[in-house]
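The complex appears here minus one protein chain, its other protein chains still in place.
We call the chains A, B and C, going by the order they appear; numbering starts again at 1 in every chain.
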Amino acid sequence: MNALSRNQIAWRAAQDIADGSVVNLGIGMPVLTSNYIPKHIDVFLQSENGVLGVGPEAEEAQKDPNLVDAGSRRITLRPGASIVDSADSFAMIRGGHIDVTVLGAFEVAANGDLANWDSCVPDKGPLIGGAMDLAVGAKATWTLMQHNTKDGRARLLEVCSLPLTASNCVSRIYTDISVVEVAETGFVALELLAGVSADELRARTGASIAIGDDCKFLVVPDSVV
Amino acid sequence: MNALSRNQIAWRAAQDIADGSVVNLGIGMPVLTSNYIPKHIDVFLQSENGVLGVGPEAEEAQKDPNLVDAGSRRITLRPGASIVDSADSFAMIRGGHIDVTVLGAFEVAANGDLANWDSCVPDKGPLIGGAMDLAVGAKATWTLMQHNTKDGRARLLEVCSLPLTASNCVSRIYTDISVVEVAETGFVALELLAGVSADELRARTGASIAIGDDCKFLVVPDSVV
Amino acid sequence: MAIDKRMVSPSDAVADVKDGAVVMVSGFGGAGFPNIMLDALREQGLRDLTLVVNSATHVYSLTHTLIEAGQVAKVICTAARGRGEGLSPFEKLWRDGRIELECIPQGNFSERIRAGGAGIPAFYTPVGHGTDLAVGKEVREFGGRLCVLETAITGDLALVRGDRADPFGNVTFLYAQMNFGPAMASACSTTVAEVREALEEPMSHNEVQLPSVYVDRVVAVGGEP
Partner (left out) sequence: MAIDKRMVSPSDAVADVKDGAVVMVSGFGGAGFPNIMLDALREQGLRDLTLVVNSATHVYSLTHTLIEAGQVAKVICTAARGRGEGLSPFEKLWRDGRIELECIPQGNFSERIRAGGAGIPAFYTPVGHGTDLAVGKEVREFGGRLCVLETAITGDLALVRGDRADPFGNVTFLYAQMNFGPAMASACSTTVAEVREALEEPMSHNEVQLPSVYVDRVVAVGGEP
C-alpha cells in the first residue's frame, strides 16, 4: 500500500474519536478529519474563534462572512451549536473542556513535546494562534503529520529541534505510515502500513520506537483517497 | 431643621449623581437613592447580581421571581438594560466600569477607610457580599450613614474600630446632619444642617474635620420626608 | 448515538455523588436556586460535603437543609449571617466548631470559580487587601496597587437552576436567574442543570446562555413553586 494521503491520515484519526466528545481540529490537515467522523457517532467540533458545534463547510448560497471557523473557512452550524467570545472560548479550551485537539506538527518528541508553530524561516513573522493553548488545555492532543520531512529527516524525535509549542502533551500521532502512541516509555507503534517493516519504521523515526504487542496493519478503505 | 431621615439622606446623595453615569446602590438606605434621581438626567443603575439598568420596583402584577436585584427586591428593567452572570458582573465592578457606588457604612476614617461589613456581633455569621468589590472597584465610593451611633458615638473617625471593608476608598459621606468630603487632608464639611454649629459638628465627629470655605446649609425640599 | 443529556429523575442525576464531594450551588437575590436538586442531594444522605454557595443561610434556598442535616463539613460563601438576632442553625454549628467556614468577597468568589473553570490556577486582585479576609494571603504590588493572590475553586458537582435546556445541554436563564450558574457549571467535573422545561429540539445558537459543553445532565422540574 502507498503512504497515506492527507485525507487518509485524517480518516484514520477520525475513527478514534469517541462518541459524544468535544473535539477541536487545527487548521490544515486536521480540519479534514471532520469529513470522516463516523455517521453513527455524535460529536461537537469546537473552533477557537468561539464556535462550538461547527457543521459542514457552507455551500456557496449559505456563505455568511461572519460564520467562519478559526481557519477563515465559511462554515455552517450543527444543531445545538453555540458561539462565545474569544475570552470564553479559550476559557473553555484552557479549562479542560475539550476532549481532544487534533493538530498539525513539525516535530513530536518521545516524551510528548510538540513543536508546531515555528519552522524557523528567516525573517518570517511568528504565527502562534491558539496552538499552545490547545495543546496545554485539551484533555488529549493528537497530531497528524508526515512521518518524515520532504528531504527524509525524522519528525518523531528524541528531543524536538524546533521551538516547542508545549511540553508532554501529545498522546497519539497519525502519520502517513503509522499510528503511534506516546506512552510513558516513549513511542509505541500501534499500526503500521503494510509493506513498511519494523526496521524501516525505526530507520525513519528519530527516537527509539517500540512495536506494540498488538500492532496492526494501518488500513484505509478504498473510498478515501 | 431636624436631622435628615433616611429618605432625605438618600435624596441628598441623588442630587450629586452625574448625568449619564453608571451607579451601584447598596442594600438598605442607598437603594432609596433611586427614588430621588432627578428626572432630567439619565442614569444606569447596576446591581451586583448582574443587572445593568435596574428600573423601578415591580408592581404586584409585574413581579417575576427571577427579576430581582442583589437585595432580592423584585424590580423592573429600564430601557436599554442588560443582564450578565456574576463573574461578568464583578468583572464590570472590579474593572472600574461603575462610576459611583453608594454604600451604607458603620464607620469611615479620615483617610477614606470604610468599615461596613462586620459589626462584630458575637457568633453571628459574616455577611460580606459584594461590598469589598464595590468599594475597591468603583471609580468613586460614597457612603450614606447616620453621623453618630444610637448611643452617640462618632462614626466618622481618625481610624476605623471595626474590621475594614476597603482602604482609602470613600470620597463622599452623606449623613443626617452633613455632607462631608474625604479630601487628601481629611474630612471637610461641604454642607451642614441649619442649627448644627461647627462646634457641634466637631464634637460629633471622631476626627479632625474642616469646615469648607464654601460650606452651605444642608437643605432638603419639604416634599421629601 | 445522538447526544441526549435529559434525565427524568432528580435522584438519578446525583446518584453517583460521593461523601466528601465539593458541591457548587447557584442562586442569588432570590433567583436561580436549584431546590429540587438540593432536595434530591439531601436524600442521598451523603456526609462531609463542601458547599460552594453564595449564601449559607438564604431562606429561599434549600442549601440550609443539608447543613441542618449535618451533611456539610465546610461552606465557602460570601454570606453566612442568619436573619434576626438569634443564631441560625448554621451559626450554631459554626460557633460550636462543627462546620468550617470560608467567607470571601463576592467578586473574588465568582472570579475564583470562573478561574477554576477557565484553567487559571491563581490570580491577583486588589479586593480584600488590607482586610481581615486577606490575613495570611500573599500580597504583591501591581501598578502601585497592593493585591492579594487568590486561587481557583473547582468542584465535583454543580447544581445550576435554569429556565430551558435542549437535549445537548444548552441552557437559558430567566433574567437574574443566571448569576453563578455559568461559572459554577464550568468549574465542576459534573454539572446538573435543573430547568423549568426540557426541549425536544435544539435551541438556536443565539439563545444559548450556558453552552452544552458545561452541562452533563438536564432535569426538567417545571416552574418554581
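The working rule: a residue touches a chain if its C-beta (ideal position, glycine included) is under 8 Å from a C-beta of that chain, and two chains touch if they have at least 3 such contacts.
In this text the structure is predicted, and so the values were computed from the model without any measurement.
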item	value
Partner chains on view for the chain not depicted	A, B, C
Residue of C:57, C:125, C:179 or C:212 in touch with the missing chain, whole complex considered	C:125
Contacting the left-out chain in the complete assembly, out of B:77, B:140, B:162 or B:215	B:77
In chain C, positions touching the absent partner	111, 115, 118-126, 142-143, 145, 147, 151, 175, 205
Chain A residues that touch the omitted chain in the full complex	47-51, 64-72, 74, 83-87, 89-91, 93-94, 118, 123-133, 136-137, 163-167
Chain B residues touching the omitted chain (full complex)	19-20, 22, 40-42, 44, 46, 52-53, 77, 79-84, 90-98, 137
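The criterion applied here is as follows: only the chains that are shown with their structure count from here on.
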item	value
B-C against A-C, pair bridged by the larger set of C-beta contacts	B-C
Chain with minimal offset from the mean of all protein Cα atoms	C
Approximate Å spacing (C-alpha centroids) for the pair chain A, chain B	56
Whole-Å gap between the CA centroids of chain B and chain C	29
Residues of chain C touching at least two other chains	114
